[in-house]
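Shown here: the complex without one of its protein chains, the others still in place.
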Amino acid sequence: MRDLVQLVVSGGALGAVYALVAVGFVLIYKSTGQLNFAQGDVMAMGAFLVYWFGPGRFELPFGLAVALAILGAAVFMVFIQWALVRHLAAHSHEAVLIGTLGLGILIRAVLTAAFGTDKLGIGDPWGDSTLSVAGVTITTSSILAILVTGMVIGAMAIWFRRSRTGVSITAMSQDPVAASALGVNTRLMTAVVWATAGALAVLAGVFLAGYPRSIDPHMGLIALAAFPGAVLGGFDSLNGAVVGAVSIGIIQTVIAGYEGPWSGVVGHNFHVIVPWLVLVVVLLVRPQGLFGTKRVIRA
Amino acid sequence: MPETAAATPSTTVEGDGPADAASPAGAPAVRRLDPRESRAHVTLLGTAGGKVAALITLVAALGVLASGQERLLSVLNFGLIAAVAAIGLNLAMGTTGIMSLGHAVFVGFGAFTAAVLGDHGVPFLLAAVAAMVVALLASLTIGPLALRLSGLYLAVGTIGIAYVGEHLFVNLRSLTGGGAGRIVEAPSLFGIEMSQSSVLAGRLVTSDMKWFALLLVVVTLVGVCVASLLRLRWGRALVAIRDNENSAAAAGIAVTRARVTAFALSAALGGLSGALLAGYLRFLNPESFGLEQSIQFLAMVVIGGLGSVSGAVVGAVLITALPTILTEVSLRLGLVEAASGTSSSFNTGTLALVAYGLVIVMVMALAPRGIAGGLGRLAPLLRGRGPRAPRTSA
Partner (left out) sequence: MHQLRRPLIAGLAALAIATSACTAAPSDSSSDGGLATGNGVTDDTITVLSLTDLSGPAASGGKPVQAGIEAYFDHLNEEGGIDGRTIELKTVDHQYNPQLAVQSYQADKNDIAALITYGTPTTDAIRPFTADDQVLSLGFKGPYAEDNTFAQGTAFEVDTANLLSHVLDEDPDAKVGVIYQADAMGDAILRGVEAVSEETGLEVVAEASADATATDLTAQVTSMRKAGADTVVLGVGPGGTIAGVGAASALGYDAKLLSPGTAYNRALLDLPVGPAMEKNMTVSCSYPLWDDESPGNATFHEALDPSVSPQGTIVLGWIAGQTIAGFIEQAIEDGDVTPAGIVKAAQQATISTDGLTPDMTYGKDINDRTPFRESRICGVTKDEDDGVTLLADWAESPAATNVSLD
């Protein structure tokens, strides 16, 4: 029982990270129709920015380092959209796919060149502290991941519904032409969307680097599992992205805890491919996922 | 929305997409072709420019072979092996628009099949054919289901193929050696020991030279076959699907079946590439057949020029040679310190990684139609005419 609780909690923390990445990705896709396959690597970049502003170079307090990293990532994302993705999207789907994949590779390579391959600590104040709740040990880092992500997503949901910017973005995602005709500044909104996705990526990076993990240039690859989460939830639903991503995180981690005896049947480290098997099943059985709208996804 | 990505035939060797757009929407049900018609227009070296390019390539290749320069031969050999896979991926992607991020899995199926058969003394030629068959069959297990999806969903789905494939390779330890990988027996082709040096007419012929000759033949054959295929009715149907699925379906093309066939053929070519890799490198590990390698094949195809067979070859050789080229250039220019035990984290090695990503981004940003596309736009300018109007399908 203790094991199950621990697995669910750390799965929830991982799912929270996936959710932040998935929401960023779906937000961009839904609002602008553009794709950013480099979202995971932007997360890695965000984590390294926090490190750089913190223990790496400037040794600023953690909160300040995170704030500056969010600023940096937001600016970066707006730039990327304006300078690169916009042109790629005008050309073809393949161009966006390859272009953003290439961007991800570039980010990874620059991080390796700048920071080397050693494992580094992000400098968060909660470090390796753990809590003991009813005899079960849980890391502070995973509790915070779940709580903070929940608050951020909740705040975003309210923002979408109540604020003018949020409503404009929703309108834009439903019908860009109509929204523009009604006075929505689509270019500004696009920038806001990309910047928001960047901020979410930084948060994801901070929590993914939490104990017992560390930051390394390849951490973006871990976030790939956010895609099945988004598909499970329904690619054009933000709520779906959250539900799907968290589910994937928990399912993956719980299976990981119990798969040992089954490794003869399903292979070692089966949990690594579980998200992708879920993806295949969803795409074949119900491509619109749990909450997505039924569109023409099949030929 | 996108125009056909075929480069104009005047500058490329093997020819690429169809010269004329096919299957116009609104045409009556597809009629059977007259046999003469299906052979028509398969003149690959049709233009003077094409012939010159072919001749130059041939002379250059023979020169390289003769020089026996080990490093050059080795790099080119790996490039040509990758080219076979790239031509395959181009078949699926450049024509039918299947964005596959799992291509390396089929290369892996081919490679391990060839390795296992080699263990049992099966001759290399037979092992290579078997490798193609296994890869093709593997694609048929997932193809018909997955290929009903389109665009983004298919792309994300193929990531799943990459992960499941790698999982399979790591866990089938007795065949693949698991994470540690495995050695491959030295292959022999028609009695020639491909991994040894021999003496021919008093001259030393190294293993790399033998492989180079073989790979030139293989790549040429494969390229010619695929290019011819694309010029036939079937090939033109594939391009029609890519341009506009609905119109193609309305024109009577069995879309899913055509895509499955294209996917299967592309997997078979991947398998061939894998068999060649197994025989040449003689060491395989599952890590080399995962997502990272698949992305690399994608980069080769796109940088070379989507839809262009010769572009795929150029892209493959270029990407393969990139680390070597970069290291040589940056060392000569003294730009970056050589990687050593005491160098900083910015050295020739990491520079190669950065350049790889940068090349992909830059080519996509500036020349999304790749090298072949770029040459296509260049040719009419060179001939003194204005830039051609972009070709569109009917």
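Read from first to last, the chains carry the letters A and B; within each, the first residue is number 1.
The rule is short, and it goes like this: a contact is a pair of C-beta atoms (placed from the backbone, for glycine too) under 8 Å apart; a residue touches a chain by one contact, two chains touch by 3 or more.
Note that the coordinates shown come from a computational prediction; the quantities given were computed from them, not determined experimentally.
Note on the chain not shown: across the whole complex it touches A, B. Considering A:57, A:119 or A:187, the position touching the chain not shown turns out to be A:119 (whole complex).
Residues of chain A that touch the chain left out of the display are 3, 6-7, 10, 112-113, 116-121, 127-128, 130, 132, 137, 139, 211-214, 216, 218-219, 222, 253, 256-257, 259-260, 263, 268-269, 271-272.
Mapped onto chain B, the interface with the missing chain covers residues 51, 55, 59, 62-63, 65-71, 73-75, 78, 170, 178-181, 183, 186, 195-197, 203-206, 208, 281-283, 285, 287-288, 323-324, 338-343, 345, 347-350, 352-353.
FYI, only the chains that are shown with their structure count from here on.
With centres taken as mean Cα positions, chain B sits 33 Å from chain A. Within the complex, the chain A residues that touch chain B are 29, 35, 83-84, 87-88, 91-95, 97-99, 101-110, 112-117, 221, 224, 227-228, 231, 235, 267-270, 272-273, 276-277, 279-280, 283-284, 287, 297-299.
Chain contact summary for the complex, chain B toward chain A: residues 1-2, 93, 97, 99, 145-153, 155-157, 159-160, 163-164, 167-168, 170-171, 245, 249, 255-256, 259, 291, 295, 298-299, 302, 306, 345-346, 350-351, 353-354, 356-361, 364-365, 368.
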